[in-house]
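For this view, one protein chain was removed and the others were kept in their places.
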Amino acid sequence: MKVQRRTVLKGLLAASAAVAAPPFLRAQAAPFKIGLLTVKTGPLAQGGNQMEQGILTFLTEKNKTLAGRAIELIVADTGGNPAGAKTKASELIERDKVNVILGPLAAFELLAITDYVRDNATPLISIAAAEDVTQRKANPFVIRPSATSAQCCHAMGDFASKELKFKRAATISEDFAFGYEQMAGFQRVFEDNGGKVVKKLWPPFVTPDYTPYIAQISNVDCVFNGFAGSNPVKFMRAYADLGVKDKIPLLAGWTAMDDALLKSLGDEAVGVISAAWYSSEANTPSNKRFVEGMQKAYGVLPGGYSAGMYVAGQCVEAAIQILGGKADDRKALAEALHKVSLTDTPRGPVKFDQYGNVVGDVFIRKCEKKDGKLVNTVIKTYPNVSQFWSYDEKAFLGNPVYSRDYPPAKNLE
Amino acid sequence: MSARGPRFFAIGVAIAILLTLPLWIANSYYVNIASQILLWAVAALALNVLVGYGGLVSLGHAALFGAAGYTAALLLKAGHGHLVADLAAIGFTLFVSAIFAILSLRSTGIAFLMITLALGQILWGIAYRWVSLTQGDNGVNVTTRPRFFGISLATADAFYYAVLIVFALAVISMAIFVRSPFGASLRGTRDQARRMNALGYNVWLIRFLAFLFSGFWTGIAGLLFVYYNQFISPQVMALQTSAEILLMVISGGTATLLGPIAGAAIVVVMKNVASAYIERWNLVLGVIFVLIISFMPDGLIPGTARIWRSGWQTLRARAARGVRVS
Partner (left out) sequence: MSLWLTLAVNSIALGGLLFLLSAGFSLIFGLMRIPNLMHGSFFMLGAYFGVSFLQQGVNFWLAALLSGVAMALIGGLIERFLLKRLSGQELPQVLLTLGLSFIIADLCLMIWTGDPWQPATPPQLRGAVQVAGLFFPIYRLAIVAVAVVVALALWLMIDWTRLGAKIRAGVDDAPIARMVGIHVSKLFTLIFALGAGLAAFGGVMGAPYLSVYPGLDAEMLPLALIVVILGGTGSLVGAFVGSFVIGFLYNFGQAMFPDLAYVILFLPMVLVLVLRPQGLFGKVMS
C-alpha cells in the first residue's frame, strides 16, 4: 500500500514539475516509444499474437499514457527467425529510435540480438527464456520479468519428488535449448531430492508423430514434458491415445500447459500437473483487470505470453516513474528497470535480481474440467522463486549452463 | 543502332546511386537494408549460374550458404583470424559443393531439384543436431567484423561499401562468365545436352565446374551474411532459405544479370521494410510472385524489358504512321 502511494505521489510530482518547467514540458511532449519485437507470421505467430494482445491490453487500460508520458507502440514482426529479429531490432533502434524493446519471443531470436542491444544501449524486456542472458552472460540492458527456462522446472522437480513422492521420471521435450534447459532444471532438483531421471527423450521441433518416442516410455512414476508452441497439443493427444496417460501421470512446463492453450486441448489434458509463473486464476487486482481486458478485447483467456508483455508494460511504467524526466536516457532506463519492484502484477509480486531476472512466484497447477471447460487450478504456490532456486548463486554460476549434457544424467537406463 | 547508349547511361546511373547511397540515406537502418539486398543478390546471382544458365534447379543452396557461415563463425569463435576463417569457409563450401555436385549431377530436372533439397535438409539437420559443435538452435555469435585495409567494418556505412565491392566483383565475374566459352558451353548443356555430348564436350564436367562456381559465390554470400548479422543459426540453412533464393532468381528473371538482383531487392524489401507497414506482408509477397508469373512468366526484368521494347516499337510505329499520313 505504502509503496503504491509513494509511487503515485512521485508521479504527481513529476507531472507538476512538468507543468512548472516549460523546457521540460517540451522534452516530455515527444512520446515514449515502446518497440514490440514479436512474431506475426509463420509457425510461431500463436505466441507472438498473444504478446501483442497483452501489451495492447495494458496500454488500453492505461489510456496509452504511462506515468504521465504518452506512449507510442511500434510493432515489428520478426517472422520467427534470428536474422529477422536482428533486422527488426535494428529497425526499432536505428530507425524508430525506440526507448525500450519488449520481446522477442524465442530464445534463438534473443541470442541473435543481445550483443546488438547492448552495443546500441537500448533496454530490452525479454520473454524469451535463454538462461545465460541473465546468468553467465548477463546483459545490463536486459531484464526478464517472465522466467528463465528452468525457473519453474526447479519447482516442478521439487513438487514431483517431495509432494507427489515420485521416484523415477522420464523427460521429453523438443530438441533445442529451451527444452534442454527446462529438463535440466527439473532433473537437477528432482535428483537432488532423491529421485532418478531414467530416460530423456528429445524429439525434433518438427515431429509429425510422437508415437515412436512415447512408445519408449515405461516403468517410470511420471513423465515431465516441456513442449512449446503447438507441439503440446499434438503430444498430449498422442500420450492419451496410446493409453500411457492412464498409467503414468504427465507433468508439464509452462509453455506445455499455458492457460491460453487450454481452448485447443481436450480431455487428454485433464489431470496434467504443470508449473508456471503465471496463472489466469490468480487473485490479484491487476490480474482481474488484465483477464477482463483480454476477454473483452479478444475473447480469450490469457496465458504467459500475454501476461509477460502486460507485466513488461508495468515495468516500463514503474521505470518511468522512478526516472521522471530522465526516462529518455536509455542507460538510466536500463538501470531503473533493474530496480523496479512491483507488488501487484498479474503474476504476483515482481522484483529483479542483479542479473535482471525476475524473482517471483511459481504456481503448481492441476488441469481440471469445470463446467465443461478446462482450467488450471492452482494447488501450490512457491513464493519468490529465484532463477537459482535454493542453490548458492556463486556455485550455480560456476557450473556450466544447463544443456542436454549438463547436469549429467547419471541414472539413465 | 545506338541501343548501347541508354544502357551505358543506365549502368552509370546505377553505379552512381550505389556509390553514393549512404550519403543520401542518412539512416543506418536503410543502409543496412541496402547491404542485405546486395548480399542476397550475390547469393541469387550464384544460384542463377545453375538455374538460369545450367538449367539445374537447386533447392539446397541454403546449405552451402550456411556451410560457409558456420565454418567462419566456428573458426572465429575458436580464436582464429578472419583471413584463416574466411579462406577455410570458402574451401569448405567448395568441398561441400563438390559433394553435392557429385551426388546430384547424376540427374537433371526435378530429380536434381529433389536431391539437392534432400542434401540441403541433411546439412540443416546436422547443424541442428550436432549441438556440441554448432550449439544447435542457439547459434553461434561472431563478435567482430574484419578490417578491410585497416578500415573497421563495424559501422553500417563501412560495411555497406565492403558488401558493395564484393557485389561488384560478383557481378563482373558473372558478366565475364556469361560471355566466356565456359558460359556458352554451360548454356549448351542446358539447351542441347545430347548434342554437346556428341560434339565431344564433357557435359558432366561443365556442370560440375558450374556447380563449384555457383557454390563459391554462395559461400561468399554466406560469409557476408554471417558478418552482417554477426550471428548464425540453423534456421538460415532451412529449406525456406533455399526456396527464397530460388524465388529471387525466378521472379527477377533467370539467365539474366539484373534479374536475381531485382528479385533479391523485392524479397528483402518485402520481408524487412514492407513488413513494418503491412501486417500481412507474406500474403502480399505471395501475390507479387503470382502476379509476376501471370504477366511475365519469364520474370520481372525480361518481362519489363519486353513491355518496354514493345511500347517503344508501338510508339515508333505510330510516329511512322503519322509521318505517312502527313
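Letters are used for the chains, namely A and B, taken in the order the chains are written, and counting of residues starts over at 1 for each.
FYI, a contact is a pair of C-beta atoms (placed from the backbone, for glycine too) under 8 Å apart; a residue touches a chain by one contact, two chains touch by 3 or more.
Since we're looking at a predicted model, the values are computed, not measured.
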Per the touch definition above, residue among B:Leu21, B:Leu45, B:Ala73 or B:Leu119 touching the missing chain: B:Leu119
Option from B:Leu21, B:Val51, B:Ile220 or B:Ile301 whose C-beta touches the chain left out: B:Val51
Residue of A:Ala138, A:Leu164 or A:Leu242 in touch with the missing chain, whole complex considered: A:Leu242
Contact with the hidden chain (one of B:Leu133, B:Leu205 or B:Val290): B:Val290
Residues belonging to chain A that touch the chain removed from view: 41-49, 175, 201-204, 206-209, 211-213, 215-216, 218, 229-230, 233-234, 237-238, 241-243, 260-261, 263-266
Chain B residues that touch the omitted chain in the full complex: 51, 57, 103-104, 106-107, 109-111, 113-115, 117-119, 121-122, 124-126, 128-129, 239-240, 243, 246-247, 250-251, 254, 280, 282-283, 285-290, 292-294, 297-298
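Note that only the chains that are shown with their structure count from here on.
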Mean-CA-position distance for chain B and chain A (Å): 39
Footprint of chain B on chain A - complex, ascending: 40-42, 76-77, 79, 81-84, 86-88, 90-91, 94-95, 107-108, 111-112, 115-116, 130, 175-177, 204-205, 403-405
Contact footprint of chain A on chain B as seen in their complex: 27-30, 32-33, 36, 128-129, 131-132, 136-139, 141, 143, 156, 225, 229-231, 233, 235-236, 271-272, 275-276, 279-282
